[in-house]
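Shown below is the structure under consideration.
Omission of a single protein chain aside, the complex is shown with its protein chains in their original locations.
The letters A, B and C name the chains in turn, as written, and every chain counts its residues from 1.
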Amino acid sequence: MVKLAEWRGKEIFRKYGIPLPPGRVVRSPEEAEAAARSGEVPLPCVVKAQVLAGGRAKGGAVRFANTPPEVRTAAAAILGLEFKGEKVRELLLEGKLAIARELYVSITLDRSLRLPILITSEQGGVEIESVPDAAIDRQPIDPFPGLAAYERRAAARSLRLSGGPAKALDGLLPALWRAFQAEDAELVEINPLAVVGDGLVALDAKVIIEDDAAFRHPEYAEIRDDRTPLEEIAREKEIAFVQLDGNIGVIANGAGLTMATLDVLKEFGGNPGVFLDLGGTDDPKKVTEAFLLMAQAKPKAVFLNIFGGVTRCDTVARGLVDAMRQVPDADRFPLVARIRGNNEKEGVEILRAAGITSVPDLKASAQAVVAAAGGPA
Amino acid sequence: MVKLAEWRGKEIFRKYGIPLPPGRVVRSPEEAEAAARSGEVPLPCVVKAQVLAGGRAKGGAVRFANTPPEVRTAAAAILGLEFKGEKVRELLLEGKLAIARELYVSITLDRSLRLPILITSEQGGVEIESVPDAAIDRQPIDPFPGLAAYERRAAARSLRLSGGPAKALDGLLPALWRAFQAEDAELVEINPLAVVGDGLVALDAKVIIEDDAAFRHPEYAEIRDDRTPLEEIAREKEIAFVQLDGNIGVIANGAGLTMATLDVLKEFGGNPGVFLDLGGTDDPKKVTEAFLLMAQAKPKAVFLNIFGGVTRCDTVARGLVDAMRQVPDADRFPLVARIRGNNEKEGVEILRAAGITSVPDLKASAQAVVAAAGGPA
Amino acid sequence: MTVLVDAETRVVVQGITGHQGTVHTRQMKAFGTQVVAGVTPGKAGTEVEGVPVFDSVRDAVGRTRANAACIFVPAPYAKDALLETVDAGIPLVTIVTEHIPFHDMLVMYHYARSRGTRIIGPNCPGIAAPGKAKVGIIPNVVFRPGRVGVISRSGTLTYEIVNGIKEHGLGQSTCIGLGGDPVVGTSFVDALPFFEKDPETDVLVLVGEIGGTAEEDAAEYIHGHFSKPVVAYIAGRSAPPGKRMGHAGAIITRGRGTAETKLAALQKAGARVARFPYEIPGMVAEIVAAGSPR
Partner (left out) sequence: MTVLVDAETRVVVQGITGHQGTVHTRQMKAFGTQVVAGVTPGKAGTEVEGVPVFDSVRDAVGRTRANAACIFVPAPYAKDALLETVDAGIPLVTIVTEHIPFHDMLVMYHYARSRGTRIIGPNCPGIAAPGKAKVGIIPNVVFRPGRVGVISRSGTLTYEIVNGIKEHGLGQSTCIGLGGDPVVGTSFVDALPFFEKDPETDVLVLVGEIGGTAEEDAAEYIHGHFSKPVVAYIAGRSAPPGKRMGHAGAIITRGRGTAETKLAALQKAGARVARFPYEIPGMVAEIVAAGSPR
């Protein structure tokens, strides 16, 4: 999942012909002032921090400015801020518009329907989750034959648009749909979509790109702003890695088994801190890498819970033994292993030879690791 | 149905990225010589009459030339020729290529399957109708999800292509498919598709555009080369009009009834010359226009056979009476009318008032018109 | 339901405010059809021929429980109208509109099929069951309730033949005009099973035309699966050979598609073949008189 900052989302919108306010991205107060002075950004304008978190306006990450010096001041005040954990590195400056109404439009996936869904609401400009169901209109869109004209008409009716703005919507929705498909998006959201004069303008842009389609979108490879450094390393090695607050490291294979392991640990008072899903691998090197990564996260104890399918127990055991040799003494941690499934006997034997006991029972092994981490929280 | 001349078909192919021989269209021997001299058309080259009929090579409408003067001579010999009823107005000059193999590729509609069908054959360069079934490969293509990679691989196998030419085909087929869809084509045909070096080149182009999609293709409105002048007028008035060799004019409504009327006329020795399908109209003016058009074709007798549905009998009768008043004396013809169906009574009454009898029986009315035209042939 | 429509059929007319839409709403009602709704975007709240008009098919279905549709909207908008009908869950739709590009119709056909909506047409007279309902434009005057089924690719020729059956003192169970476009929603082969199962049909009249291979396909189906007597007529025996689709089309239909191949196939399948439209009623009457052996 690649969440794009507003300005990147708007670059995509521009590519598909979705109307935007006049504006540009700047990275320094000087650049901001110059952009305002040159007229490239009409005044008065809005100065918006390019961070992924919501609630920017309330959080002081959006300001208004009437003159080039005011733009500079606003830019200086926002740039470098730490906003909900994100450092503000870019600002989007946009001319203020005479907004008649603020609407909501998005396209995302409805998993149950197995169809994309067009969501519209008259109540734009607020988080859509706060809008009551009755004020939200949903229309599934079949990829074949695509967004139909009658669906666009229905959307216009739901937004109570007519005349120019309705016509604008009829052009905007196919563009949004094309962007959703062609960019392999999980979400394309315009909130608010403003009625300005006889037309529509996308005041904000939220675009989330699907990771799995990365092979056809090399252009998104560099945009990974919302990961911790360890998560980023894990991603490069294709290991699913999530950092939480606890002190027990969990290495498992498969999302379901990983989650079930967390459930059991919690039950016995454990507090999982990092979990790391090996997925389906039978490369011992990947197992070693996962362990070394885990060591860097400095857990108090580590629980290895593997059920061998594609991943074979002996492979995991070999990778583990190899990793234990490479972990610096300072980073060592108590380890409880449980390896079951394909080639279990061989795996258990390899571990035993290296002095590690595999505890076959899930409950017992979970209790053991909780104890090793210092007992129930 | 708009059949495009080779050079127009190739313009479309170029738009979609299908590789073509270097060349250009010329309209005079001087232009031909200059094109050869400037190097725009590499020498030796082929000089091809731009007519719609097939069998150009055998019919002397294709010549080869090695020097600019030879190009001029060849152009002069072909331009202005009457080839199977078409006057040669344009020539396509193309550099000769080193052809390794000549293949056949086309996409058209399979009505029974209700799917487009990709047709390939190793035996290109001859009329595909002369190729035995066993040497022709057919693959239906579903518009959703479109031409699949595996279908392109199968096409390459059927054409026994590998390496560079197979790769070229993998790029060419999606282009041909896009052209078929986006241009609303009934047929896109490359025959021959030549293997030249490591790639493929479309040596000929046959593209037929569907009339019904004219509303989204204004660019084809002017290309109607294969109609007689009366047919052209009829088209503008949205009356289906076909000229045959006989002397009886038939005005009916609906293709099926028109054909059934011809069947009956033939049975009784009649020889239909023009048939004119009013389609579904209830505009008396259109009926009048149809009659005046018929008068211009100078039939020996006219059979009006209408079954009123959307078209009402009284409308037809009114239009007919109006037309009879406008037809110049010199163009008058004996008329047998048969009007049945919706508002039959009113229609029959209007005709009777104008001195025209409607004969309700199809057989009797057909016999009457054959007699009026001078008896059975 | 006998063949696709019956007294429970509730029709929504798309494009009801247009001239044809209005005229045929009146005609369908005069036939006894329940026309429960019309749709024309922007005209919600009005009435046509006493029928309430809605902005969308979904609204119309929600309010009136329409279960069949008749589309009169112009060709450039027909695809959208059909998609709307399908998405509203309507299981049967007649498309009267002519000149729909076949590329559009390919999308319409396959989408409707995947969603379980049956299309009749386009460019067709539709379906009528005298005494029950009509979804389409076949003139009311040609009908009279009876036990002869009719399927046809033609328009007015169908009226001519149905009328002939009536004038011969017989009546029709259901008549379907499939339309003669390159891509049709319902072919002979698709329609035949309905007549086979229909307890109200004793004899079937099949009216074909030259071009395509729908009649050959029908003959093949009749041979294996259709037990009732069939009288067939093919229009265009004396028409000049069509040039449509050119050579590539010809290799698809190779050895089929002419009046001769169609007639031969139907004859081989056990159908009685009429040489002229006016021979049909007599042949049907003979079959009826003889009981119903094939």
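By our rule, a residue touches a chain if its C-beta (ideal position, glycine included) is under 8 Å from a C-beta of that chain, and two chains touch if they have at least 3 such contacts.
Predicted model only: the values in this text are computed from it and were never measured.
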**Complete:** For the chain not shown, touching visible partners are A, B, C
**Fill in**
Cross-chain touch to the chain not pictured, restricted to A:39, A:143, A:164 or A:375, is A:143
**Message:** One chain is left out of this view; which of A:158, A:253, A:288 or A:358 touches it in the full complex?
**Reply:** A:253
**Asked** For the chain left off this view, which of B:157, B:298 or B:332 is in contact with it?
**Response** B:157
**Request:** Considering the whole complex rather than only what is displayed, give the residues of subunit B touching the chain that is not shown.
**Result:** 142, 144-145, 148-150, 153-154, 157
**Message:** Even though one chain is hidden, which residues of subunit A still touch it in the full complex?
**Reply:** 1, 3, 54, 106, 108-112, 114-117, 119, 127-129, 131, 133, 136, 138, 142-144, 181, 184, 186-187, 189, 206, 208, 210-213, 215-216, 242, 244, 252-257, 259-260, 262-267, 272, 279-280, 306-311, 340-342, 344, 361-363
**Prompt:** In the whole complex, what residues of subunit C lie against the chain that is missing from view?
**Reply:** 110, 113-114
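The working rule: only the chains that are shown with their structure count from here on.
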**Message:** Which two chains have the greatest number of C-beta pairs in contact?
**Reply:** B-C
**Asked** Hey, how far is the Cα centre of subunit A from the one of subunit C, in Å?
**Response** 53
**Complete:** When centres are defined as mean Cα positions, the distance from subunit A to subunit B in whole Å is 56
**Request:** State, to the nearest whole Å, the distance from the C-alpha centre of subunit B to the C-alpha centre of subunit C.
**Result:** 28
**Multi-chain contact residues (two or more partners), subunit C** = 107, 110-111
**Request:** Any chance you could list the residues of subunit A touching two or more other chains?
**Result:** 144-145
